[in-house]
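Not every chain of the complex is shown here; the ones you see sit where they belong.
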Amino acid sequence: DERLAAFDALIAADQRIEPTDWMPPAYRKALVRQMSQHAHSEIIGMQPEGNWITRAPSLKRKAILMAKVQDEAGHGLYLYSAAETLGTTRDEMLDALHSGKAKYSSIFNYLAPSWADMGSIGWLVDGAAIANQVPLCRASYGPYGRAMVRICKEESFHQRQGFEILLALMNGTDEQRAMAQESVNRWYAPALMMFGPPDGESPNSRQSMAWKIKRFSNDELRQRFVDMIVPQAEILGVTFPDPDLRWNEERGHHDFGELDWDEFHAVLRGNGQANALRLAKRNAAHAEGAWVREAARAYAERTATSERIAS
Amino acid sequence: ADDVARYALGLGDDALVLAQRLGSWIAAAPELEEDVALGNIALDTLGHARSLLTYAGSAWDQTEDDLAYFRDEPDFRCRQIFERPNGDFACTIARQLVVSAYFTALYRALTGSADPTLAAIAAKAVKEVDYHLDHATLWTLRLALGTEESRRRTVAGFDAVWPFVDELFADDPAADAVPAAAVAPAGLREPFDALLLPVLDRVELPVPAVAAVRGGGRLGVHSEALGPLLAEMQVLARRHPGAVW
């Protein structure tokens, strides 16, 4: 097939595929799946932090948190737009989310009961997201790569803010320090699992790498992340709940303990702490907003009609 | 300085309490674009609150956080309209249209304040609230002229907020004390009407025929909704007095 050869040539040459280019149906499908999951993760990811906006302990932190959660809504918008260039509408993607058919990052199925979680989410969760996403800025599909450039810039901002929240706590009272450590204990392993199952058990990874959507394997990214956060934890003065975590001079990397993949799969199946909460809240917002969207549609139609009549 | 601070405190409390209300919409809006838009408006409004409270606190050696987190309900000086619960989206939009028209009139006038800090805060704020007013106007059009249900809810939203409108223009002893620095509330009624009434007119909504509440927010009299709002807003800060975040 000539079109396939052209596509393969573009990929091989590290060129970008654009919406009007021909692409294999499986490539399109894989992209829609990955981009919409990514968009859903931004939208669902607003909840654990959104829940703390009203209780943020200083006005500065309240402002930063509001801005961050709002950025996440913005990221969701870019990503849905980018995914729409592949021929799937935002409504279709949202329906899949609301019905429970589509996935979003499992990390948001953990609870954020403590203010320190605003720090851990920024530092560890956004940190892991960045490690995942920076290579995506070079993703072979143009609109995705470009959206990621913009998103990554804001995410590193968010990560720094999360680090600062924890730093303030670790420089604070005994209670604040305990709050920070307790939170890091809860988020460490889930953050490491954000890179997905070990390479041997990751069915979609190989094809994604061949298509240059993905550039590094799950385990490579996980190792890179651990190597990044260990020295940061030292600066903060927090420890990680992993007795096997230590520097391996030989490998030039940190060794770390086995993760609980049963837990990962349980959360994926829907039995996490917050799956039911997250989906219920999303569905409630969508359902309660139905009449508003309906009104906006009716008004737009009416306006379009009267403009047609006037012209 | 103490008198100007008292005036700034009232304005700051108005913005703070409204920002707290608006913040509850984030992650719960009818569409993503509105999560962004209401988030922006909440953030702008919180910014005004921070500038005003920081300025007020500077007269008393207090930080914005001392004022926001460690005062009790009777010490707050916000007018009651800002305490109104969000209700449904139409209620929030009705409240936003009213308060954005009010803020626009206020900050425009306040740019001429004899107090340079207040004038500077107002100069920055006036552009932002102008956008808030556009946003609320657009949604008022959509909701009032959209569907039967959205119109019904819009009417209910304006009926619910209207009893609290008059208080915006009621006497404020703190403003009277510093006539050159402050804007006299009564003088804002005309520009407010000029901004707001044409919008209602355009969508053929009559001005609600409802009785005004007594008000008194500037004197520390608050509707029963402020207590629970403060309980939630202040809970963490008060659990850790003296802590830095």
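Every chain is named by a letter (A and B) in the order it is written, and numbering of its residues begins at 1.
Criterion: a contact is a pair of C-beta atoms (placed from the backbone, for glycine too) under 8 Å apart; a residue touches a chain by one contact, two chains touch by 3 or more.
Note that this is a predicted model, so its numbers are computed, not measured.
You only see one copy of each chain, but the structure file as a whole lists A x2, B x2.
Just so it is clear, only the chains that are shown with their structure count from here on.
Chain centres here are Cα means. That of chain A falls 34 Å from that of chain B.
By the touch criterion stated above, chain A contacts chain B in their complex at residues 43, 46-47, 50, 53-63, 66-67, 69-70, 73-74, 76-77, 80, 115, 165, 168-169, 171-173, 175-176, 281, 284-285, 288-300, 302. Put simply, chain B touches chain A in their complex at residues 16, 19-20, 23-24, 26-36, 39-40, 42-43, 46-47, 49-50, 53, 64-65, 68-69, 88-90, 141-143, 145-147, 149-150, 153, 232-233, 235-237, 240, 242-245.
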